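Attaching a single structure in structure tokens format; questions to follow.
Removed: one protein chain of the complex. Kept in place: all other protein chains.
Letters A and B mark the chains in the order given here, with residues in each chain numbered from 1 onward.
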Amino acid sequence: MNAPVIGQSIKRKEDYRFLTGTGTYTDDVTLPGQTHACFLRSPHAHAKIRGIDTSRARAAPGVVAVFTGEDLARARVNGLPCGWLITDVNGQPMKEPPHPPLAQGKVRHVGDQVAVVIAETLNQAKDAAELIEVDYEVLPAVVSPADARKPGAPVVHDSAPDNTCYVWALGDKVAVDQAFAQAAHVTTLEFINNRLIPNAIEPRAAVASYARADDAYTLYVTSQNPHVERLLMAAFVLGLPEHKLRVIAPDVGGGFGSKIYLYAEETVITWAAKQVGRPIKWTAERSESFMSDAHGRDHVTRAELALDQDGKFLALRVATTANLGAYLSTFASCIPTILYATLLAGQYTTPAIYCEVTAVFTHTAPVDAYRGAGRPEATYVVERLVETAAREMGIDRATIRRRNFITTFPYQTPVALCYDTGNYDATLTAAIELADVAGFEARRKAAAQRGKLRGLGYSTYIEACGLAPSNIAGALGARAGLFEAGEIRVHPTGSVTVFTGSHSHGQGHETTFAQVVADRLGIPVENVDVVHGDTGRILFGMGTYGSRSIAVGGTAIVKALDKVIAKGVKIAAHLLEAAEADIEFRDGAFQVAGTDRKKTLAEVALAAYVPHNYPLDRLEPGLNESAFYDPTNFTYPAGSHICEVEIDPETGVTQVVNFTAVDDFGKIINPMVVEGQVHGGLAQGIGQALLEGCVYDPESGQLLTGTYMDYALPRADDLPSFKVGTRETPCTHNPLGVKGCGEAGAIGAPAAVINAVVDALAHLGVRDIEMPATPERVWRAIRSARPGKKA
Amino acid sequence: MNITVSMTVNGKPVTAEIDPRTLLAQFIRENLRLTGTHVGCDTGQCGACTVHLNGHAVKACNILAAQAQGATLLTIEGVRGVDGGLHPMQAAFREHHGLQCGFCTPGMVMNAIDLVQRHLHPAEEVIRAGLDGNLCRCTGYHNIVKAVQAAAARMAADTTAATLKQGGQA
Partner (left out) sequence: MYAFAYHRPATLKQAASLLRKTEGAKALSGGQSLIPALKMRLADPPVLVDLGGIAELRGIRLEGTTLIIGAMARHAEVAAAKEVMTGIPALAQLAAGIGDRQVRNLGTLGGALANNDPAADYPAAVLALDAVIHTNKRAISADRFFKGLMETALKPDEIITAVAFPLPTRAAYVKFRNPASRYAIVGVFVAETAGRVRVAVTGAASCVFRVKPMEKKLAGKFAPEAIAKVRVAADKLNSDIHASAEYRSHLITVIAQRAVTAALSGK
């Protein structure tokens, strides 16, 4: 019996190259004859372009070419497409205004691309970009979703005169209204889910080249899903057949959603590479990332929870206005709808839920999925309401949750999802123990003696991962399939290369996927290499987002492994002169049941590639199998987070002093990697709650948090060490029993933190606080709550 | 007008003619093709470009290559353990999963080595404060802190062992 591989914290195969500085990120790629691109961006949030004079720039030293929106229009380069069609409450399709890669006629947010300069050196490109003269007629701008539909608000797109992309709803409004009419208690909250900037530490980058020899393009790009990038860019924007575009996403330095999308810059330089006949590199400066990466969240919500006298939830009513920014990013439309409203049941048996979402355009950067993508927003709605209701009704906060937990599975929610399995009580109990909630009152008293206010907050979240059954997604408006592809190549001597359509940009697939393969094939992990991120090498892929890689990509690999083993059985049966039905595959060998006669995987593989003694009449040589896997349901990771904060009442400074997360991710392949994913998610969730907030000036539309000088990204000394644990209810509908873990931390944490802050201040009469709960906001809440103090 | 700079990088002397506005990070990445030093921001906060300049951690994107004239430079490519394998800091990052996407990692490792060289047994608060010039978006820092603690213990033990050995020879 081999030692188990699954469930082991095997050290990562990818680490050596990252630790020695020998990884290959996009900006590390340098091609012969390479030129450099600099994008001229709009300094205005909203302006008409009366004219662009590029003559001085074209004549500047080192300049190879200058292109504007007009050049692209002339070349019939299309706009960037949106991958999800939302149908509104009246059955009408959402508004889809054009999204030209370089602005045509108007600019619609600070940082909108106006022109590109391609030059011999980056400095020359930048110098020349300053020589482009753009005649702007500056127009008024609207940046806040709350203002976008006000009468007289500046219009972003003529095709959406009320700035509304769609009004969409989910749930039974009549049932909800009836339940509210009979409620013993109603808790209402209004809040903003703050706009965030993803900030993967590697800025976006692209290197595009064109080869006249075979009329084909190669694009190195910071992408989470190179096949989707190829499909969208080739088929929809540039009008190229896909086999003429190879997209390589090499080592990618974090994504968190922001590198899912097809962006203007890589599209423009891919097109331009043929025009100039030389490779072109573009790497975003961080200031450009702040302006032009797709942002996240940005909801304004009114939410109401109806309860009976015992604190049982009767109904939930939610009205959200979601900011989509100036243009529809690739998956923008499905985030505040399909990935948001469907999660509003949380872990609870709330029988009736109605959610209406109004999605608006504003003069801000596009908004799309950012770690969690809709699910943190839904969790925040539910968990802030639950905690507030508990306090208002005088019910213990854990008790009110337990009273409403779903306990029987499968469970059909009133908002479309069917949870296959879970044990919410178990994760909550474990979290309460790990967080030492019993000792909290003593800690609170000790803090008070030090002049600090201590608070504790819960958040029990659910997420839907493993996107997605393609037919369901299609019925909901997806314009793409959401399966995954995998290929297993067993080499003649029994080592294995795995080709996966999932993409790793920090998740550790090269290790965890190898563990899955090593476990199934009974071979050492060292004998398995994982290849990802290259449309030229991998059959197909839908990429990595929504915590889907192990659940969907991992399952595709398992399906391919099943085929490998099935073929191996046939080969072994031939070699061992036994009936196929008598061959068992176990511990890396094909064995005749009940005997010690066997052939190892390597022997079978050798026979497959050197088929001298081989059933060639019935079986192809070779041992190379691929599979596509389309999930039958979402997966439903869930967990309980408990946060403890201490507040300095004199300054309002809030410190997270304890954070506990107990999650149920189903089966776990590599606990070390899973814990790392949780830690990172928690940091982003705590960041949202206390530090991070994208701010546009409401008058000018200028981005006020455009560098790390103003956008507070969590640093090491902003965060505590985390206490994490897991409980396991295996997913029922994939062979690995896995659910996914990438987003959990970011989903559960914000509500836990804010619940803790409010808990610390509740005795002063504070009921809510806006994220991020900055020192000044906390100080103001304390001051305005304290009786006798001047406001 | 171009200028000539010379320095020693990872033990090797280098000389190049450069535009004066070349940042040290650009010089390392583009002139020397040592791409392990990464650039993650343009305002000197992220620390992905951290290298050792005359034995001190500095941000290579925040200094002109010209300012490093005559200096001794160590980049991630030059970091090694005594046996030529991973340095204890690199090994500890691997052991404790102190890295995910790897982009901030070289700068993080370079700063952490410098930190431990100056604080032999750093407490958690000292490590967290000492890493405030390096941004990581993946790990939440939890495992980075653990890695630095482990590496510090190992580096202290190695130093003690080396001292004892030297003492024994004397």
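Keep this in mind: a contact is a pair of C-beta atoms (placed from the backbone, for glycine too) under 8 Å apart; a residue touches a chain by one contact, two chains touch by 3 or more.
The model shown is predicted, which means the values in this text are computed figures rather than measured ones.
**Q** Have a look at A:104, A:123, A:429 or A:470 and name the one touching the chain we're not showing.
**A** A:123
**Q** Out of A:381, A:691, A:736 or A:757, which touches the unshown chain?
**A** A:691
**Q** Across the whole complex, list the residues on subunit A that are touched by the chain not included here.
**A** Against the missing chain, subunit A presents residues 123, 126-127, 130, 287, 650-651, 691, 695, 704-705, 708-713, 718, 774-776, 779-780.
**Q** Taking the full complex into account, what residues of subunit B touch the chain not shown?
**A** Residues 1, 3, 19-21, 23, 42-45, 47, 50, 53, 56-59, 61-64, 66-67, 69, 111, 114-115, 130, 132-134 of subunit B touch the chain that is not shown.
Note that in this section only the chains that are shown with their structure count from here on.
**Q** Could you work out how far the Cα centre of subunit A sits from that of subunit B, in whole Å?
**A** The answer is 31 Å.
**Q** Of all residues in subunit B, which touch subunit A in the complex?
**A** That would be residues 19, 21, 29-30, 33-43, 45-46, 48, 75-77, 79, 86, 90, 93-95, 97, 99-106, 109, 124-125, 127-129, 131-132, 134-145 of subunit B.
**Q** Using the touch definition up top, name the residues of subunit A that touch subunit B in the complex.
**A** Counting only subunit A, the residues touching subunit B are 9, 11-12, 14-25, 27-28, 30, 123, 199-203, 251-254, 256, 285-287, 505-508, 672-673, 675-676, 679-684, 707-709, 713-717, 719, 721-722, 745.
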